[in-house]
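Shown here: the complex without one of its protein chains, the others still in place.
We call the chains A and B, going by the order they appear; numbering starts again at 1 in every chain.
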Amino acid sequence: MSKKAKNNAMSENKESQKLFALTGLFDTPDEIMHAASAASKKYRKYDVHTPYPVHGMDDAMGLGESPIGWCTLLIGTSCMLMMLGFIAWVSLVDYPLVWAGKPYFSLPGYIPILFEVTVLTGAVSTVLILFFIVSGFPNNNHPLHDTPYMQRTSDDKFGLCLEAADPNFNEADAKGLLEKMGAKNIQPVYYEKAEADAGLSLTHPAFVSFLAFVIVGVSGAAYFGLNRMVFMVPFNYMSVQGRAVAQEKNNIFKDGRSMQKPVAGTVARGLLPYPFKLDDQIKAQAEAGKYLSNPLPRTEAVFELGKTQFDSKCSACHGYYGEGDSRLNGKFPAPPTLHSKKVSEWTDANIYHVITEGQNVMPSYAKQLTRDERWAVVHYIRALQRSLKPKETDLQ
Amino acid sequence: MQVANRPSSDALNSDGTIKDFAVEPSVVLKSPSLHDLTEVISRPIEAKATLKWYIALAVSASLLMLEMVCWGISFYYGSGMWGNNIPVAWAFPIVNFVFWIGIGHAGTLISAILFLFRQKWRNGIARFAEGMTIFAVMCAGLFPLFHTGRPWLPLYLMPYPNKHAVWVNFLSPLVWDVFAVSTYFTVSLFFWYTGLIPDFATLRDRTLGKDLISKIKKSVYSVLSLGWRFSNRHWRHYERVYLILAGLSTPLVLSVHTIVSFDFAVSGLPGWHTTIFPPYFVAGAIFSGFAMVVTVLVFIRYIFDMQHLITVETLEKMNKIILLTGTIVGYAYGMEFFIAWYSGNLIEQFTFINRAFGPYAWAYWIMISCNVISPQMFWFRKLRRSVPIMFVISIFVNIGMWFERYVITVTSLARDFLPSSWGWYNPTLVDFGLLLGSFGMFFTLTLLFVKFMPVVSIAEIKSVMDEAKPSHHGGDH
Partner (left out) sequence: MSSTTHAIHYEKKHLPASAGTLGWGVLIAGLAVAGASFAMDPMRAKYSSIMLFMFLAGVGICSLFMVSIEYLAGAVWSTPLRRVFEILASSLLFLPLFALPILPFMQELYLWTHKTDDILARKAAYLNQPFFLIRLALILGIWILFYKLFTGRSYKQDETRDQDLTRKNVKLSAVFIPVFGISITALSIDFLMSLEPHWFSTMFGVNFFAGSLVAALGVITITVILLNENGYLVKGIIGDHYYSLGFGMFAGCVFWTYTAFSQGMLIWYANLPEETPWFLNRWEGSWKVITIALLLVHFIGPLFGLIQRKNKRNPSRMIFMAAWVIFAHVLDLYWIVVPVFQPEGPSLRLTEFGFIAIAIGFLIVLVTQQAKKKNLVAVGDPKLQRGLAFRL
């Protein structure tokens, strides 16, 4: 950016400088309009500089309508369609979510977002097109900058600038035109030859490599910044959240335990209290036999359940067939057979009572087996008994 | 320099009545020359700041400090420091959010909609109003950000491929809000900046000093003006871009407050679910925004001595729009009440009776008297043109519009369907600090803006001067 020397009309060093244009200033919009239409008849490379957009100047200069509107429309609508496709993909394929009873793809609810995306992309791209393409950004380096001509046209004068690059340009003719139209302060503007030869533009290798450097640098910094330095776990997973471990000391509670006892009188969900709990086990068993009966039907599923539970919980001591053939090799006293007359004559409820409350050395299995499982086991025991002492009819 | 051939005194009497309908009234008084305009607008930027400005900045910056402290508290301890609680889970933050977004709307309305309607009087105030939009949206955006509970993770609001393998819910009005407000902010910023480019170029060409400060200033202006040269080949595209931006901003500004109103109206809550909410919110936003513009402009034109650029006629037109939008808001209040009765829905009816006569009746009647009754003074020309009176009324309107959002949010939530879940809302000191502090942020930014950037668009105001129009174009005299 060498602004110092380029535009000084009084400069001595003519070799290093090249004529850019001949400029003239006008006082009123009317004058500049006439001058512009006169210039447009003779030149292609000329420009009008006005402190504000003068109405009708486009016609005077013979310029057509700006085509930027079509770019806005094209970019806005295509981005809207892309967004629509993205939303459709998210809501139909990648993350379908039934929400408020609406269909997966609910167009009315997407209209606000689609509209905003259209406006955002349309507006931003329009302005960027203006900045980068139309105004030739980054273009802070133009021969007209910092000339007295520019300083006046940015304030209150209207300038006509006839460029030397025009094939019809001839300094004397141009001066004549300007004088004829009544221009004041007619002055030539020069620029550095070296600079002109360098041909600074958007495709200049230096600029392209600068851009590449910026892109690589910014994306690299973003990658390391976001993924290495300030990366945060998206959620606090439950495994790392603060919690009370069951056996740990806990200062919140008076008794210092983490695991608190339920309030007195609490009844567990689904629990039916077992009423036949007497000191006299025989009497209790008889009572149970009097009032309870097996609620489960004799279906295949029930027998299946009974067999699974018997095999896993009872067979270790009672044996797979209930014959008292314990697999514990005398480590624990083996129970008598379940095929004895006594057990055969017990009601279902008597057996159920023994499973629930235990008998002699056998502990209660109420914790290990649910109510239904116990009754299913009773059914299974009956089936075992009958399999060893079948009736005549069973064998046919 | 050509003498202005139609001084505004031909069109208007001194009391603002129209003397001759056949003469077009001028936008600015005294018909300054183009050079005078450049001078008047650039001088405050180039000169040293005045004592008045420093005093105003000191006051608003201290309020800003208050806001920063309150945001700090909210950040460190969380949103539990606010009064929000079930059933009133949406309270001050959303009220402030809607209030500030609404303030912003006037800016886009003035710069875009009035531009499309070719209302030339807008040119004196458009730049300032656009700036106001941006600052108001900045004030507004902080509230929902902190209300998310984890303000350090705003990226969660965006639909981006993430580790949690989820996407945002595109059907949620809160997600629409994210899109709407961010689009609004971005487009407003671009619109504002596009308008500023020629003015930065003018400032660049005016900075001729050889000292270091001037050189720094000049290079800053050079970069900001993007090498603008006032070339008509650029103006051609520039004007078209400005028109497109105005055309896009107009539906955008309507959509933003519409979507804000959807936050409420898509629910089934009585008092929130009303189909007129979208235009009603938009009218209310314009109403409050214009009031805020009047409040601030009255100050600005005194501080910077711009009475002839921002004329009483301009302010009077603003007051007329305040009156009009105030009437539309009144119409919406009436419709809501009437349809609540007409619907035959008992809960709907209860909600509205509860608003007017329930425990929050005081808020309701503040809203009615500030929003519907106080602007009626503008029916009288004398009051409409009196600067002190419009200042007071504009403040009333802002109070009323804040209370409107308060009434909608709090009364509906505090008493919904089940009496067993009714409750009461108590704002905390932090809530009040944030409300007050957000004004500090707004005014601080505004004061910095009016000091360091051209508060009136230099190029635009020139284009509406009488001498700026080429005479052979237009009417065949």
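Keep this in mind: a residue touches a chain if its C-beta (ideal position, glycine included) is under 8 Å from a C-beta of that chain, and two chains touch if they have at least 3 such contacts.
No experiment lies behind these values; they were computed from the predicted model shown.
K.L.:
Touching the absent chain in the whole complex: find that residue among B:N169, B:T327 or B:S369.
P.N.:
Here the residue in touch with the unshown chain is B:T327.
K.L.:
Could you tell which one of A:G101, A:P205, A:P297 or A:G330 touches the chain left off the display?
P.N.:
A:G101
K.L.:
From the listed residues B:M335, B:V387 or B:V464, report the one that touches the chain absent from this view.
P.N.:
If we include the chain that is not displayed, B:M335 is the one touching it.
K.L.:
For the chain left out of this view, which of B:S214, B:Q307 or B:S343 touches it?
P.N.:
Touching the chain that is not displayed is residue B:S343.
K.L.:
Among A:L81, A:L97 or A:I111, exactly one should touch the missing chain; which is it?
P.N.:
The one listed residue touching the chain not shown is A:I111.
K.L.:
For chain B, which positions touch the chain that isn't shown here?
P.N.:
10, 17-18, 20-24, 116, 118, 251, 254, 258, 262, 265-268, 273-279, 324, 327-328, 331-332, 335-336, 339, 342-345, 379, 473-476
K.L.:
Pick out the residues on chain A that sit against the missing chain.
P.N.:
These residues touch the chain not displayed: 55, 100-101, 108-109, 111.
Note that only the chains that are shown with their structure count from here on.
K.L.:
Going by the contact rule at the top, pick out the chain B residues touching chain A in the complex.
P.N.:
Listed in rising order, the residues are 1-2, 33-35, 38, 153, 159, 162-167, 169-171, 173, 175-176, 179-180, 182-183, 186-187, 190-191, 193-194, 198, 201-202, 204-206, 208, 222-223, 226-241, 244-245, 248-249, 251-252, 255, 258-259, 262, 458-460, 462-463, 467-474.
K.L.:
Which of the residues in chain A end up touching chain B in this complex?
P.N.:
Of all residues in chain A, those touching chain B are 27-30, 33, 36, 47-58, 61, 63, 65-66, 68-69, 72, 86-87, 90-91, 94-95, 97, 99-100, 102, 106, 109-110, 112-113, 115-117, 119-120, 122-124, 126-127, 129-131, 134-142, 144-146, 150-151, 153-156, 232, 234-235.
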